[in-house]
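Every protein chain but one is kept in place in this view of the complex.
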Amino acid sequence: MILKLIAIVLALAILLMGVIAVENKKLVVAVIAAGVVSLFASVFYLLLAAPDVAMTEAAIGSGLSTIIFFYVLNKIKKDRKDHA
Amino acid sequence: MLKKIFFLLVLAGFAVMLFNAYGLSGPDQQLNDVAAHYAEKGPQEVGAANLVASVIVTYRGLDTLGEVTILFLAASIIGFFLKARRDNQRAPKQVRKTSEILETAAKVITPVIFLFGIYVFINGHLTPGGGFQGGAIIASGLVLMLLANPVKKINHNIIRVIESISGFSFILLGIFGLLLAGGFLDNAFLPLGDFGTLLSAGAVPLIYIFIGLKVGAELSGIVSNLQETQKEQI
Partner (left out) sequence: MEHISLSQIAIVAGILLILIGLWAIISQRNIIKMIIGFSLFDTGIHIVMVGVGYVRGKTAPVLDEAVNVKEAARQIVDPLPQALVLTAIVIGLGITALMLAYALRLYQKKKTLDVKKFNDLKW
């Protein structure tokens, strides 16, 4: 029962963060929201009895993939400043 | 406006399709035959306590081989695209100086992170974890190193050598399984050992170590390529 409540709250948080990631105008906010989606999803996997998947999602989805998004955004910003 | 309506129609069609496929079916009460076979026969046939590891390494080992190949292709295409200019005529990159605390902490913590990654993939057949998670943790350690010291040059030759050797050994172990045991990537050519101890499950820990090193090297290559790419004249 309490597990289901937690699952519903997590699902709502995932969907809210997903909408923020799509609709926010600032790319930095959008990237962070996508990372938070992955983080909540990894807690969700733990509820669904999948600890292996939860570990992978926490390390890759919310760690490495956010970092590589930021590297690319950083490069684009630097290019834009060089050319302006 | 017309476009928005069209998009919404596409989404609605997709939603109907997906909900018909999954959403209305009731929950399963028991495992299907394949999963029941993995659960009942897995401990005797493979000997790994973590059934996910036994599925990844032996039962569906070919899928893992394909996955590692795709990752290798992605990493090499990224390296090809973003080849940094290796000449030193450009002025050195201007970077904001990182804080003292981050630098010192990174020096202390990075070896521990690498050690933890190695622990995760050596114990992959006993506890949750394994080659993919361990490789990702090793790549995260590299990210911390690059954050603390952005001008540091990562030696790409070491990454390439580790990746090639571990990929080659992975396939070699698979061929050993073909020759000495039941089939490609069969782990039973080494003794299965006691169930639940570190040296058990035949070749599963060895294969997982090589998968972990390969995934770690590939992810590190991707991250460092994206980090150090410079503007190239086109």
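Labels for the chains are A and B, by order of writing; each one numbers its residues from 1.
The working rule: a residue touches a chain if its C-beta (ideal position, glycine included) is under 8 Å from a C-beta of that chain, and two chains touch if they have at least 3 such contacts.
Quick caveat, the model's predicted, so the values are computed rather than measured.
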- Message: In the whole complex, not just what's shown, which of B:A74, B:L102 or B:I175 touches the removed chain?
- Response: B:A74
- Query: Which positions on chain A touch the chain that was left off?
  - Reply: 1, 3-4, 7-8, 10-11, 14-15, 18-19, 21-22, 27, 30-31, 34, 37-38, 41, 44-45, 47-53, 56-57, 60-61, 64-65, 68-69, 72-73, 75-76, 79-80, 83
- Message: Residue by residue, what part of chain B touches the chain that was omitted?
- Response: 4, 7, 10-11, 14-15, 18-19, 22-23, 26-32, 34-36, 38-40, 42-43, 49-52, 55-56, 60, 63-64, 67, 70-71, 74-75, 77-78, 81-82, 127-128, 130, 132, 136, 195-196, 215, 218-219, 222, 225-226, 229, 231-232, 234
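Note that only the chains that are shown with their structure count from here on.
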- Seen from chain A, its contact residues with chain B in the complex are 51-52, 54-56, 59-60, 63-64, 67-68, 71-72, 75, 79, 82
- Query: For chain B, which residues are in contact with chain A within the complex?
  - Reply: 50, 52-53, 120, 128-130, 132-133, 136-137, 139-140, 143, 219, 222-223, 226-227, 229, 231
